[in-house]
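Step one of this worksheet: look at the structure below.
One protein chain omitted, others in place.
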Amino acid sequence: MPAERSEPIYLHTEEQVAERSFIARQFIETRSRLNTVVNNADNYLVKRFYNIDHNTYLEGAIPAKYKELMGLVVSAGLRCDDCINYHIIQSYRLGASKEEQEESLNVALVVGGSIVIPHLRRAYALLAELYS
Amino acid sequence: MPAERSEPIYLHTEEQVAERSFIARQFIETRSRLNTVVNNADNYLVKRFYNIDHNTYLEGAIPAKYKELMGLVVSAGLRCDDCINYHIIQSYRLGASKEEQEESLNVALVVGGSIVIPHLRRAYALLAELYS
Amino acid sequence: MPAERSEPIYLHTEEQVAERSFIARQFIETRSRLNTVVNNADNYLVKRFYNIDHNTYLEGAIPAKYKELMGLVVSAGLRCDDCINYHIIQSYRLGASKEEQEESLNVALVVGGSIVIPHLRRAYALLAELYS
Amino acid sequence: MPAERSEPIYLHTEEQVAERSFIARQFIETRSRLNTVVNNADNYLVKRFYNIDHNTYLEGAIPAKYKELMGLVVSAGLRCDDCINYHIIQSYRLGASKEEQEESLNVALVVGGSIVIPHLRRAYALLAELYS
Amino acid sequence: MPAERSEPIYLHTEEQVAERSFIARQFIETRSRLNTVVNNADNYLVKRFYNIDHNTYLEGAIPAKYKELMGLVVSAGLRCDDCINYHIIQSYRLGASKEEQEESLNVALVVGGSIVIPHLRRAYALLAELYS
Partner (left out) sequence: MPAERSEPIYLHTEEQVAERSFIARQFIETRSRLNTVVNNADNYLVKRFYNIDHNTYLEGAIPAKYKELMGLVVSAGLRCDDCINYHIIQSYRLGASKEEQEESLNVALVVGGSIVIPHLRRAYALLAELYS
């Protein structure tokens, strides 16, 4: 792995996010419980995929915050609520402002169309809790 | 905006729909609650997108009823339950018959395949309540 | 099959469409050539699927013209150029006006977002030839 | 229908699956309840589509077990939880091992990307109950 | 429109890009020719959609360069070659480095899976011409 890649520095822990937002807490707990089931299965290729996934969002030529916001845009464009929640939380933890989150969702809305709106509504509910 | 575009005339209010169907009521209430969150954020581009979205389904060369049924077909083809509920309700409010709703869903089923079936089942549950 | 279903009456033959538009001719010829390959394979389930597909767009509670326009909307929403060409041609053959075709594409654009635009451009090129 | 197609022989009934797994029972009951609504509507094209759907997974040149696993792969790739549950259960009923189910999900994960992961997690929860 | 939104400053014109890359030139010319057809149709809602689309990528809380890269990620995730070409070119014009373009494509690859690879290959061919 190139030397310039490094773990990002988070401004908030997952626990702090979970305390701040009911929606985030539900998501984090469910995800954690199900990831335990996946980890117990100990599937070789799944573990390798998770590892690549992790490395994709490290600090690099593009700052980690913008990569998480990119993850948000493509998740909203592909209409995956769990993925949207995940990347909103990660972006929040890396210091993204509410306005940056909204501008990212705007890209997803215009690219993906009105079919994105139900997911946009739920995303705004999470944003309202995180940035209140 | 061309002069020939105008607001459609609804045969039923959203309230009447909500009284008639439990599924519709749940959908309308959740949508209304979350739209309030979105509106409070007062995002310029989101508001403009909502405005275009509204204007797309006005009376025009194609009657509004058929446009809502088109919205139903593409929503089912793209597999968005909230969008399906919305367009079934709008089509009902504009006087679409149960047979017209079913024929629209048939187009979505054939174009979109068996992956549409879980959404078709839920759509039929709403249709059964609205047209009972 | 319910008695009320019947074959639609076309105002133009495929040959007339092919004479009118270069894009349409190319599409019709390629499709015809490849359908021959599929037909030669004589696959039981493919033939049955083609048969359901055909029956979906017959005259019914919804006029065939609007069903073809619905096919156009969902094809554009799902971003399938061949399907878009097919349903534009079918709608044209059933007497749809250019304005009706454009309003259908508007539904697809708003529902499907800017990712639809490259397909919209090609659709407008076909419309320009058919309605010149 | 070609003579060589025949109904597969199931090692387990749906009832046995429902007894073994809470997730499966919930899915089977909801699906059964909603299928009753669809059946009551008695729509000609829906019934024909269901019939083709059934015939697609019969024993043939490819054993039914592998066809159900193919259904699992494409369902996960297209991100349809109900479809994933259905094909995991069918594959289990036809004797697929846990390792075969996981290898199928690996194909879907690599082809479909991290957007598949939320569905993968839920699939593993069902697998854990069925194969415990 | 909020005061802080403004047109980005491009480092290269479309003409310079077209001189630099054969792939870019072909794309720009075809897009320009077809946009003329769309503009000639003078459709009210299409023009409004194009306008929103334009405003989504202006300088704002997120720099325009990152917004174009976000457009690239979601375009690759949704597998739209024309959209990928467009956003690679826009990002290049706004000074994005080759490494930033690649990191953006990595997000799309991991989120969207191997189905993205054919588009990734063509994207790399354009990148090779632009950054040679």
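Structural remarks
Which chain is which? They are A, B, C, D and E, in the order written, and residues in each are numbered from 1.
Convention: contacts are C-beta pairs under 8 Å (C-beta built on N, C-alpha and C of every residue); 3 or more make two chains touch, one makes a residue touch a chain.
This is a predicted model, so every value here is computed, not measured.
In the whole complex the chain that is left out makes contact with A, B, C, D, E. Within the set D:23, D:46 or D:74, the residue that contacts the chain not displayed is D:74.
Considering D:10, D:44 or D:66, the position touching the chain not shown turns out to be D:66 (whole complex).
By the touch criterion stated above, the residues of chain D touching the omitted chain are 52-53, 56-57, 60-62, 66-67, 69-71, 73-75, 77-78, 83, 97, 99-100, 102-104, 106-108, 110-112. Touching residues on chain C toward the chain that is not drawn are 31, 34-35, 37-38, 40-41, 43, 45-46, 49, 53, 75, 78, 80, 82-83. The chain not shown here touches chain A at positions 1-2, 44-45, 48-49, 52, 55-56.
Following the convention adopted for this analysis, only the chains that are shown with their structure count from here on.
Fewest steps needed to get from chain B to chain D, stepping only to touching chains, is 1. Summary of the copy comparison: rotating chain C onto chain E for the best CA superposition needs 120 degrees, to the nearest 5.
Each chain gets a centre from the mean of its Cα atoms; for chain A and chain E, those two points are 23 Å apart. Along chain D, residues 45, 49, 109-110, 114-115 each make contact with two or more other chains.
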